[in-house]
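All remarks here apply to the structure that follows.
What follows is chain A.
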Amino acid sequence: MIDFLIGLFLATLITALFTTRLYRLLWWYSLNSLMLGFLALFIGRELDDKAMLITGIATIIIKAIGIPFVLKNLSQKFHFVRQVIPRIKVQYAIMLIPAILVFTFYLSEPITHMIKSNSNYVAISISSLFLSLLLMIEHKNVAPKIIGFLSMENALFLLGITATEGMPMLVELGIFFDLLMAIVVINLLFHKEEMKV
Partner candidate 1 sequence: MFQFDTLSMIFIALILLGVIPNLFYSSGYLPHIDRKVHYLLHYFAFIGSMLGVVVSANALMFLFFWELMSLTSWQLILTEVKDKNTISAARFYFLMTHFGFIFLLLFFLIVTNGNLDVGFAEMKNIASGFMYPTVLFFFLVLGFLSKAGAVPLHVWLPYAHPAAPSPVSALMSGVMLKVAIYGMFRFLFDVLYPWPLEWGIVILVIGSLSSIIGVLYALSEHDIKALLANHSIENIGIILIGFGMGMIFDSLNLKVLSTFSFIAALFHTFNHMSFKSLLFMGAGSVLHQTHTKNIEKYGGLIKTMPITALTFLLASISISALPPSNGFLSEWMIFQSMLGSSHIDNMPLKLAIPFAVFALAVTGGLAIACFVKAYGITFLGLHRSTNAKHAHEVNFLMTAGMILMSLVVISLMLFTPFYIGWFDEALAGLGKVSVYAKIFPSGIWNMHSVSVHGGIVSPLVLLASLTGVTALLMFGYKAMKVKERVHNTWGCGYKTGAKTQYSATGFAGPIRRFFNWLYKPDEHFTKQTIAGHQSKFSDSYYEVHVKPLFETSLYTSVAKAANFISYWVYRLAHFEQIRYTAMIFNLMLLVLFSYRIFSHEFSWATFALESVIMMISIKVFIIGDKK
Partner candidate 2 sequence: MIAYLATIVLLFLLAPILLSFIKALKMVLLFKKPVSVFQGYRNFSKLMHKETIISRETSSITRYAPFLVLSPLLVVMFFLPPVVHGAYYVSFVDAFTITGLISLSTFFLMLLGLDSASAFGGMGSSREAFISALVEPAMVLTVFSVSMMAGDLGVGQAGVNLAEHFPQEHMASFLFAGISFFILLIAENGRIPIDNPETHLELTMVHEAMILDLTGVYLALIETASSVKFVIFASLFVSLFIPLGLEYSTPIAILVFVAKLFAVAVAVALLEVNTAKLRLFKVPNLLGISIVFAFLSLITFYVLGA
């Protein structure tokens, strides 16, 4: 089941890479976060870790619902460009994405025989990190870049919950706090722009 969710996680991220519409992108990001939340809940239940359960719920509420909603609102308010076409051609992208996946597995190969259960998770999170970077690379507009940054955050979370079986509660809450702060700042940044015009 964990593997299935991780697969879905990766799949949503990859799909987001090919998306050309902003709302679609938000949608895929929301799904991506949802998968992450489920993953956290699932692992939390398996390990009987309350903190993980809280994290999972928070993830679903904030990342899967809250942030996409806020971003959508913002985009409507400030009239974002809604057509976001990747700068990197699809022909390249279909070669690149598998290459990145292969590379990250190759990279984490030395760890495989060191950590018993979840070495693959490390590889997958590194690859999703790279993929989120790719998402940021291939767009020029700000909005998809923000989404790229947010999915990077997701990749971090994935690593946090899978490879390390959950981080200390305090840290996780702090990360959430910072995420909210980031959204506030982003909001302010947009606001300022509007004030000027």
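Operating definition for what follows: contacts are C-beta pairs under 8 Å (C-beta built on N, C-alpha and C of every residue); 3 or more make two chains touch, one makes a residue touch a chain; residues count from 1.
For anyone wondering why these and not others, all candidates are chains of the complex that A comes from, given by their letters.
These numbers were taken from a predicted model, which means no experiment stands behind them.
Engineer: Looking at this complex, which candidate touches chain A: 1 or 2?
Structural biologist: In this complex, among candidates 1 or 2, chain A touches 1.
Engineer: Quick check on the complex: what are the chain A residues that touch candidate 1?
Structural biologist: The contact residues of chain A facing candidate 1 are 88, 92, 96, 99, 103, 106-107, 110, 130, 133-134, 136-137, 145, 148.
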